[in-house]
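Just below is one structure, and these are the notes that go with it.
All protein chains but one are shown in place.
Every chain is named by a letter (A, B and C) in the order it is written, and numbering of its residues begins at 1.
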C-alpha cells in the first residue's frame, strides 16, 4: 500500500469545482446521475505504446523480469489509491488487465480470482463499486481470427470458458453490468470469411452468456459495445443500429443492451448523441464510455472528453430519456496521451474530466428545467396528434385511402422552418 | 423520333468486346446474368449542376421556356434511342424524371401516366423492360423535412399518394421491382428530431406499400436502397445491416429486400462486397446499383464503374449466392462527369461500363469454375463440422459445459494462418 | 426599399448579449477586433438547392421570369436591410452574386458596375464597408475545366477580364481585400490533366492580378482561399501549407496571403486552429471565413459556427499573433440550412453567430490576459535558449560536431510530460 501512496505526488483527495457528489440534480444526487467509473486498462495496463513507439510511462509494475502476481498487486494498490484520491464510485476491468495470463486457462482464471479477492477487500474498504467486468478476448494470438467467430470451435470454447470466469467474478464483486466488446469479431478480408456463419456463431455465443447470467442469478445488464472497425477491418457490432438488428435476429433484443462510446460512434460516422438517441429509440440504451476521438484522425484515440457543448448535449439526451437505469453508468474509457508521463497526469485527467462531466450535467439540467427544447420538439410534430396522424400510425388507413384523401382535398402541404440555427443558439444559451 | 436520332452522333448499335448477350455463363446467358439497366435521372434529367456550377450539358429538352410535356417526350425519344443503341435490356426511373410536376398531385400523376403510355409502346417496340420504378420524394420543397418521416402527416399522405401512382404504373409496365430510396428520411439535427417517432412513421409507410403491392398483385420485389447520408446528415436506411434491423423491427424482413449501391456502401464506410455479402447473410439481397464513388471524396459521385478487380469480386459474391433472383438486376446509377458534355459521352460511358461488367462476370465465372477460393474458405471452417462445433451451434452445450471441457482437456487452440496475401494473389490470377 | 423592409419580420436592430461594438478588448474595440462581414452569396443568392432538391427559400427576387436587374436591386435592398438590422460593419460578394450575367462580358461587367453604384450609396448611408470582393470563376459552364488552369487560353483571358473588373470595383468601393477562391482550379482526373502546366498557368494568373493591384494603387491584401476539393476532385490551393509552397514557387509569398475557412480546413484533414497557426508560422495569415463543417460529413456544409470552445481557440491563436492586420476580418461564409425558410432565420443565424464570436473573443482575451497558456508554452521550449540550442539554430554546429557532443558527454535526454490534459483543462477553465 505504501508503494501506491508514493506513486502519485498528490496525497489528498482532489477537489472539484462543479462535481459535488451529494448535490441534487433532477431528483438524484450528482453521484447517482453520473455514476463515474475509471477503467483499469488505459490507466494501469497501457504502457504508452503506439504503432510506432514503445513504453513511455515506465510504471514500476511493468518492470521487465518482475513477478507478475506481485506486479498485479502493486497495480491494484495504485489503482485503488487513484480511486480514493478521485472519490470515484466505480471502476471497470478486463480479466487480463488485473492478473497475468498463466500457462493454462485454469491457471489464468486462478490468477484472476486471486486478484478478485484483493479487489473485494479494497472495494469494501474504499466504497468503490464495479461498474462492469469483461473478458479480454482479443489480445492473445489464439484470438487473432476471432473469439466466438473463430474458424476453430475450440477457440469459441476457450472464450466461453474465459467469459464464464469473469461473469461469475463480476457477479460476486457486485458488478452492475457485464460488457462484451467484440474486438476480433469481424474480418480482415471477405476472401477468407463466411459472414453468415460467423454471425450465427456470435449469436450462439451471446445466447450462452445470457443463459449463464440467468443461471447464476446475475441481475446486471449484459452490454454489447459497438465499434465499426479497429483492430479488424470490419467489426460485426458496427454501431447501435447494427447491434439492434443482430439482437433481433437472435431473439436477444430484450436481454442485451448497448454500452456506447463517443470515439466508436465517431469511427462509425455518427455523433455521440446520434448513438445515444438511436439506442433509446430502439430500447437498448444501457451505459456509456465517455471519451472523445479526434475529428481529424481515423482511429480510436480514446482521449479524455473536453468539448463541453458536445458533452452537455450527450447528457441532455441521456437525462431526457430518464438517465442511467438498470445499473448503467459513465465509464472513462480514456487514456492520457503517451507524452503525459507524470503519474499525476493520470489523476488530473480524470479529475478534470469528472468536473467537466458535472458541468455538462448542470447544463443539461438547465435545458430540461427550462423545457424550451422539448417544447419546440413537441410543437414540430403536433400535427401527428390530429385525426390524420393518428389514423396513419394506428394503421387505420391504406395507401389507396391516403391517395384518395390527397387528391380529393387537393392537399398541398406547406413546409415550415426547421429552425436549426435558432435551436443551436438556444443550446448555447445554456452553456 | 427524328430528334432523338439526331442527338447522338453514333447511329449504329454499339459493339462490345466482352458483352455477348447470348453467351452462356454458369448456366444462363450473359444478358440473364447481368440484367443491365440504364437509369433515367443521371443521363436525361441531370443538367450537369454541382453545388458550385450550373448547366453544362444544355440538352435540347432542358431549354428554358419550352413546353414541359413536349420536352418530356423528346427526352423519352432520346432515352429509348440510347437504350436501342446500347441494346440494354432494362431501364429505371423516378416519376419526376419522366414527366413534369403539375399544379396539383392529380395533374402530376396524370403527366406521369401519359408518359407511361408512351413508354409502354416504346418498351414493346424496343424490347426494353423496366427494372424498377420509384417515386421522387426528395426534390420538391414539400419533402425538405422528409416524406414518410415528415413532422406533418399530410406530407406522409402526399408521399403515399405519389408512391401509389408509381407502384401501379411500375406494375402495369411489367416492372420487375419497386425501389424506395429515403433521400430525406433522416435528419439534419437531432435538436429538432424525434428519432423513435420518425422510425415508426417510416415503418408504417413501408407496411402500407407492401400491403398495396399485394393488393394490386404486383409480384416484383420491394427494395430499400441504403445510404448513410447526403442530402441529409443522417439517413435512417444507413446501410444493409441497419435496414435489416429496421425490417425486423417492423416485421417486414420477409417482404422487403435491398438494392445495394457501390457509392453508398463506400459512404457508409463499407466495401461494395461487404454490403453484398451482408445482404446475402441476412437474407435480404435484392438488386444492385452499379457505379463507383471516389475513394478520396466524401460525397456521392456516382461515377461509372471502372475498377475491374473490384467489380469482379462483387460479381463473384453475387454469383456465389446464385446470381440475381426474383427480378433483381444491375442498374447503372451512374452519371457522366459534368465536363463530358458530348452526347456520345453518354453512350460511350454506358457501353464501356457494360463491357467491363461482362469482363468482370467472366472473371467471376473463372473463380467459381476453378473453385479454389470456395475450397479454401470451406477448409478454414472445417472444424465446425466436428463434434464440438456441431454441439455448440446446435445449442447442445452450455457456457459451463464449455468451460469444463476447456479446463478438463487443457485446451490451448493453436492459430492457423489466415493466408490473406495468398488469397488476394489467387484472385489476381483470374484477372 | 419598402420591399426590403417587408422581407424580415423584425424591424428593429438586433440586440446582443456579448457583442458590444464599442467595448474594448485587448486595446481595440470589439468591432475592430472582430471585423465582421456578411456574405452575399449564401444569404441572398442560394435558393436552398442541394444535390437532391430544389428551391426551398422562394425569395421574391428569385421569381422566375422577373427582370434580372430589378431583382438584383431588390436583393441589394434586402441585403443592406439585413446589414442595418445586424449592425454588421462589412460585407463581401462575387460579381455574379450582385448582378446578372449579360449576353457578353462587357454587358455583365456593366451590370456589375451598375449595382456597384447602388452599393456605393448604400454603403455610405449605412456605414457598411466592403471586406472583400471576388469574381465568380466557377459557376458558368465556360469555367467547367478551370479558369486560369483551363486548357483553353481564351478562358484564361476571359477570367482575367472578369477579375480586372471586380478588382477595380473592389478598389473603388474601398474594399479592404480581394479574394481568389480557385473553385475549378484543379482536376477531375489526372488522365486529362497536366498538373505542372496548370500550376504554371495559375502562377501566371496570380502574378497578373498582383501586378494590376499595384498598377491601380489598391492597398488591400490579395488573398487565396485554400480548399482541398469540391467541386473538383482536387483543388490546387489544397491547404495553407500547399498555398505557401505555390506562392514560393512563383515568388509571390510576400504579395499574397490566405483567407482561411473552418470548413475547408476540416475537408483538408486539419483543424481550424491548425490552419491559422500554420499561416502565422509561414507569414501568410490574412483573413478568415468563419463557419463550421459537420464532423461526420465529407462536404462543405458551411454552417454557422456554434462550438464555443473551438471558436475561442481560433480567436486565441489569431489574437496571440496580433489580431487581424492589413484589413483582414471575419467573414461569415455560412448559410442557414435549407429547411430554415423563414426570412428571420437569416437574421437570427447571423445575430447569434456574431454574439457567439464576441463571447469567444472574450474568452480568448481571458486566455491572453491570464498568460498561463503562453507561459507554459515558453517554458516547454526554454532549453532552446541555452547554449546548445542557440548554436544549433544559429548554424554554428555541424552534424559531426553534434554527434561528437552526444558521444563525448554520453547524453541521454530525459523526456518531460507534454501535459496535454492539463492544458486542455486549463482552456476549459476560461470558458
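Rule of thumb we're sticking to: a contact is a pair of C-beta atoms (placed from the backbone, for glycine too) under 8 Å apart; a residue touches a chain by one contact, two chains touch by 3 or more.
Source: prediction; values computed, not measured.
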Using the document's definition of touch, tell me which of C:74, C:223 or C:277 contacts the absent chain. C:277
Decide which residue listed in C:95, C:188 or C:333 touches the omitted chain of the complex. C:188
Just name the one of B:180, B:209, B:266 or B:402 that touches the chain not displayed here. B:266
For the chain left off this view, which of C:69, C:208, C:368 or C:431 is in contact with it? C:208
Just checking the interface: what residues of chain A touch the absent partner chain? 48-56, 58, 138-141, 143-145, 183-184, 188-189, 229-231, 233-234, 267, 294, 296-300, 337-339, 341
Using the touch rule from the top, list residues of chain C that touch the missing partner. 104-106, 109, 141-142, 144-145, 150-158, 160-161, 163-165, 167, 188-197, 199-201, 204, 207-209, 211-212, 215, 228-229, 234, 238-239, 241-242, 244-246, 248-249, 268-271, 273-274, 277-278, 280-282, 313, 317, 373, 376-377, 380-381, 383-384, 386, 388-389, 392-393, 395, 398-400, 402-403, 405-407, 410-416, 418-420, 423-424, 427
Applying the definition given at the start, please give the residues of chain B touching the unseen chain. 56, 266, 269-271, 295-296, 304, 306-310, 336-337, 339-342, 345, 348-349, 352, 356, 415-422, 424-425, 427-428, 431
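Going forward, only the chains that are shown with their structure count from here on.
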Most extensive contact between chains (C-beta pair count): A-B
Chain B to chain C, mean C-alpha position gap in Å, rounds to 39
Residues of chain C that touch two or more other chains sit at 56, 296, 337, 339, 341
